[in-house]
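Below you'll find the structure, written out as structure tokens, and then a few comments.
Omission of a single protein chain aside, the complex is shown with its protein chains in their original locations.
Labels run A and B following the written order; every chain starts at residue 1.
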Amino acid sequence: MLEVKNLSLFFRMYDRAFKRQDLKVISNLNIIARPGEIIAVAGSSGSGKSLLAHAILGILPKNAFMSGEMLWQKNPLTIKIQKRLRGKEFALVPQSVTYLDPLMKVGRQVSRSKDTTLNLFRRYQLDESAASLFPHELSGGMARRTLLGAALAGNPKLVIADEPTPGLSQDLAENAMAHLREMANNGAAVLLITHDIDLALRFADRIAVFYAGTTVETANAQDFANESHLRHPYSKALWRAMPQNGFEPAPGTQPYAGALPQGCLYAPRCPFATPLCINAQPESRHLRGGEVSCNHAD
Amino acid sequence: MRIEAKDLEFGYNNNNNKNINNKNINKNNNKNKNKNIISRLSLTVDSHERTALIGPSGCGKSTLSHILAGNLKPQSGQVLIDNKPLPKHGFCPVQLICQHPEKAINPRWKLGKTLTEAWSPDAQFLEAMGIEKAWLNRYPVELSGGELQRFCIARALAPQTSFIIADEMSTMLDMITQAQIWQALLRIADERGLGLIAVTHSMELAKRVCSRVIEFESLME
Partner (left out) sequence: MSNRTSAAISASATLAIILAIYIAGALLPESALRANFSQKGLPPSFEHLFGTDFLGRDMFVRTCKGLSLSLSIGAVASAISAFIALAVGLAAALGSEFVDYAINWFIDVFMSVPHTVLIILISIALSRGAFGMMAGVAVTHWVSLARVIRGEVMQIRSQQYIAASRRFGKSSLWIARHHMLPHLMPQFFVGLILLFPHAILHESGLTFLGFGLPPEQPAVGVILSEAMKYISAGAIWLAVFPGLSLVVLVLLIDTLGHSARRLLAPREAQL
């Protein structure tokens, strides 16, 4: 089981004029990935979701600074442990093809043993001849299938899938998601990072709603059937804005990572905001079988 | 106004096409080296209806959008707007809004310059698009995808534009931003009588924003 508690992460960046700026891309994020379960982190792209994956695996760039707690099987996840586990117990299905080594033939990058490679190739409808191609010779969809194959080749206990489906055709996307489901059924914890809430709703057991670098609510997938089952005002607004449920947008935009409000990150847009919300970020608490960070949710 | 595509053929493996460096287009058809992504495709769209082109990702929708907007030349066939081919020079009446706004904006320009590259919108228009004054002085890295997409839309809505092709323009955004930018675009398109082709993989969205829904696969013989 993976537990992330109050994780915050900022980048130190420099302007043209050498002005230092800290970009807080993740603030007080909480998430739990349990074995046998797919949990989806859903939020707009470019909002820092991928960095959560990189933080868990310990592959953040040098100018990233982190606070908070990460536990794996109840033990703190240190850099040393991350190094030992990634690629073995931890697997990453990366977002982009640039994660493949451009100078190594695809077959060698995927391979653990000959049989499993062939099985994986067959599973993702890749030609066996694709094994002797270089990454730039693959089409977008083939490359993506290769990435899936490479990540899932071992027998990982934690699978982090960072936007695994864009660029795949419908049936291949379903196939990939089915494979993730199967891994979960075999006892792996699957963390699915996606901007596509429809995809999350269809395949995940629980959904962590990501807003401006934090998870405002963790809900069961069924909760999205009805607005009143949701807990956080942002999740409710999200629900109302879905094309099938009214297409009614709430006003306002997500705050920029360099200028986050001091209190609840949703307070500037929230119709229920009170001074309490504006002064401090609400703690995460259990509510109706889920988790929510809101003073007003009931 | 009316946009018409006749017997389009397009494939990425033909050597005679110089535009193949455009990497941002899905080219998911390596399985069959000799088959074109788009083959014998015909389509007619009138500006008084809002048309959704729907199909799974990788089917060639993006390629078609780029051809309709004049970014890519088909190997054969033609695109006509009011029975005339797309102009080679000057402002193109068919404007395209892409999936990744951060790629469609020069990262070295402040957004004010990006916005006015095509035309000079007034304050009222910016408000309707939900663009804040302060953003104009920022660089693209300082804004979110949803905010950047508003600039791409505003830029494309120049007075000379008569057709808008929205190619998965809200796919990477959250649902609230998606609804916001669609509402803004639809309002302005209605006011000006612009034609709209929404290219999407989401049936729900297509049904919500368009009056006519076409399956991409049904366009090819």
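The working rule: a residue touches a chain if its C-beta (ideal position, glycine included) is under 8 Å from a C-beta of that chain, and two chains touch if they have at least 3 such contacts.
All of these numbers come straight from a predicted model, not from anything done at the bench.
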Which residue of B:A5, B:V79, B:C92 or B:L185 touches the chain not shown here: B:C92
Missing-partner contacts on subunit B, residue numbers: 18, 21-24, 66, 69-71, 89-92, 94-96, 98, 100, 103-108, 117-118, 141, 152, 155, 158
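Methods note: only the chains that are shown with their structure count from here on.
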Approximate Å spacing (C-alpha centroids) for the pair subunit A, subunit B: 28
For the subunit B and subunit A complex, residues of the former touching the latter: 26-31, 56-59, 102, 130, 142-147, 171-180, 182-183, 202, 204-205, 207-209
For the subunit A and subunit B complex, residues of the former touching the latter: 43-47, 127, 138-142, 166-170, 173, 195-198, 237-239, 241-244, 247-251, 253-254, 256, 258
